[in-house]
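One protein chain is absent from this view; the other protein chains keep their places.
Showing chain A:
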Amino acid sequence: MFSQLKARFGSSLAVGILGMIAIWLLGMVILPQLLMVDYSFRPNLFPSEIGGPKDVYSLGNYETLFSNLIHLKIFLKTIWSSVLVTVLTLLVSYPIAFYLAKVATPRQAAFCLLLLVIPFWINEILRTFAWYIILAYKGPLNAMLLGMGVIDRPIRFLSGDGGVLIGMVYAYILFMIFPIYNAIESLDTNQVKAARNLGAGWIRTHWRVIIPHAKPGIATGCIMTFMLAAGSYAVPSLLGSPGSRWFTQIIYNWFFEGGDWNQGAAYAFLLLIICIGFIALVMRIFKVGLGDIAK
């Protein structure tokens, strides 16, 4: 890399560029993370005690989660709900991605993509607030459903997990649609025709030909959605009721309300580690390699 930069910019500028990248990476990415790792293994002490005899490394902060049943329950619920969000987002996104990639004319596809992207020019908090209004007890969705006679009294979307699930599916839908769209678009249309020609109905054509081809895209979309959902803060704080707290809210509380950065850091790492482990497991089950995802 240095020689390429040197050939292009000369050695002094090349050193400068690489130096800045190094400072940025080390100072702004790696060191803070290491500091957090360091924090997570130390007890939370008064400033006067830091560096004293009590300041020793231990796994205590990590053990807290397993001794606090409420936190553990919220932790497991967060993972489970993120799985639900991922599955729901996949169910919604796959037909859209297939339509965009194989059914729509280029003009229609461009138009639909624009419709999908424009709302994302708006800040996430505002978008989530929009859902808060839509899903409210006396909001437009309930009014519409009542008007159509689908329900006979309003649904409380915003108590419990329903609102959070809906909000998250919407928040992360693009992260699911785009990788699947890319994967399906690269499928030779003759493959679909061949399957049809050999007698396959639409369900089997998708199951045996299109989905196997799109698997890397589906995996990429699912991983992104799952990670974003598990690490989401805005959507559960706005659309969730106190009864449906997300683990990120607990981490936030440790940092900024409890003032216990050490405990917060440990919780954050636990979430990260479990999520990575979970993803690795799912990739194993569905036989997706890392190389497939990097495509």
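Quick note on the criterion: a residue touches a chain if its C-beta (ideal position, glycine included) is under 8 Å from a C-beta of that chain, and two chains touch if they have at least 3 such contacts; residues count from 1.
As a convention for this text, contacts and distances are computed from a predicted model.
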item	value
Per UniProt, the name of the complex member that is left out, chosen from "Spermidine/putrescine transport system ATP-binding protein", "Threonine synthase", "Monovalent cation/H+ antiporter subunit A" or "3-isopropylmalate dehydratase large subunit"	"Spermidine/putrescine transport system ATP-binding protein"
Residue of A:Leu59, A:Ala194 or A:Ile273 touching the missing chain in the full complex	A:Ala194
Which residue of A:Lys102, A:Arg156 or A:His213 touches the chain not shown here	A:His213
Chain A, residues in touch with the chain not shown (by the definition above)	188, 190-191, 193-201, 204, 208-209, 212-213
